[in-house]
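Omission of a single protein chain aside, the complex is shown with its protein chains in their original locations.
Let's look at chain A:
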Amino acid sequence: MTIYLPIAELPVAMFTLFALGAAVGFVSGMFGVGGGFLMTPLLLFIGVPPAVAVASVSTHMAASSFSGALSYFRKGMVDLPLSGVMLAGGLTGTVAGVAVFTLLRALGQVDLVIGLSYVTLLSTLGLLMLSESLRAMARARSGRPAMVRRPGTRAWFLRMPLKMRFRRSRIYVSLIPVVGLGFIIGFLGALLGIGGGFMLVPALIYMLRVPTQTAIGTSLVLTLVTMCVATILQATVNGTVDAVLALILMIGGTMGAQFGARAGQGMRAEHLRLLLGLLVLGVGLRVGYDMVRTPPDLFDVTVQEQRGSPPPKAEPKS
């Protein structure tokens, strides 16, 4: 059964979209990430224009992160002041990201920039997660206890001025890296159609030393707000949010996430991180391979301006 997407202006198989949402939802439920980094490339693959894919995935992420954030909020695992400070940077980043996206589209280099960013980000993060989880597994095998927090040493960027205490996260740090982190996440989110949770959670844990559960809850709140703002901005500036597309993805995604979460609970944390690392690295390498191999078609057509009526036919010159 096909359904016509009103903004993307193309018919797609509804089941394919639903299955796509469910599959990505399963992954995101299992690993506790948003899954935008998987969803956007998959949508491009089924023919959705990049602008519509990026904008509609933002909407999908707003729904899934709200669902997750509510659970963490009930458990008291959200540091609202911390997410508030990060939002100051995050929202600026979102606005900048939408603007850069619009500019790149005019220059015809959206594919290149998105592709390169994906390769760099995903390969780096994938490798980091992979090596970290392998080390954790080796530690577990040799029987030594895992290090939870490195004591004492505090990085230089946490000692910058404008310090503030965040009670729930039990940290006392400078606001500058917090706002900067928010900016980067917001910028990449709007530009690449990724929620950034898979970058923000490790950054909060390893750089700011926020407890793991609080880091996830706080990151979900940040994703929620930036994705809501990205949806509204994309709808206003570019007119590229497809409500029908987003709705089908959301329904598939939220259902898939429940099964994913159940599957994830039966697994060891370092095994989960190993799998996620492999997945992230795999997506990064795949995108990289597409950029390096000789494309099947060297040419590509993009549409710049559209009119409502046919072009005036040139008068026959006789």
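The definition used in the following text is that a contact is a pair of C-beta atoms (placed from the backbone, for glycine too) under 8 Å apart; a residue touches a chain by one contact, two chains touch by 3 or more; residues count from 1.
As a working rule, contacts and distances are computed from a predicted model.
The complex appears with one chain absent; UniProt names that chain "Membrane protein" among the candidates "Membrane protein", "Periplasmic oligopeptide-binding protein", "Transport permease protein" or "Sulfur carrier protein". Of the candidate positions A:Gln109, A:Ser131 or A:Gln213, contact with the hidden chain is made by A:Gln109. The residue from A:Ala22, A:Leu42 or A:Ala62 that touches the chain not shown here is A:Ala62.
Screening A:Thr2, A:Thr16 or A:Gln213 against the full complex identifies A:Thr2 as the residue touching the chain left out.
Residues of chain A that touch the chain left out of view are 1-4, 6-7, 9-11, 59-60, 62-68, 70-71, 74, 108-109, 111-112, 116, 228, 231-237, 239, 241, 243-244, 246-247, 250-251, 254-255, 257-258, 291-295, 297-311, 313-314, 316-318.
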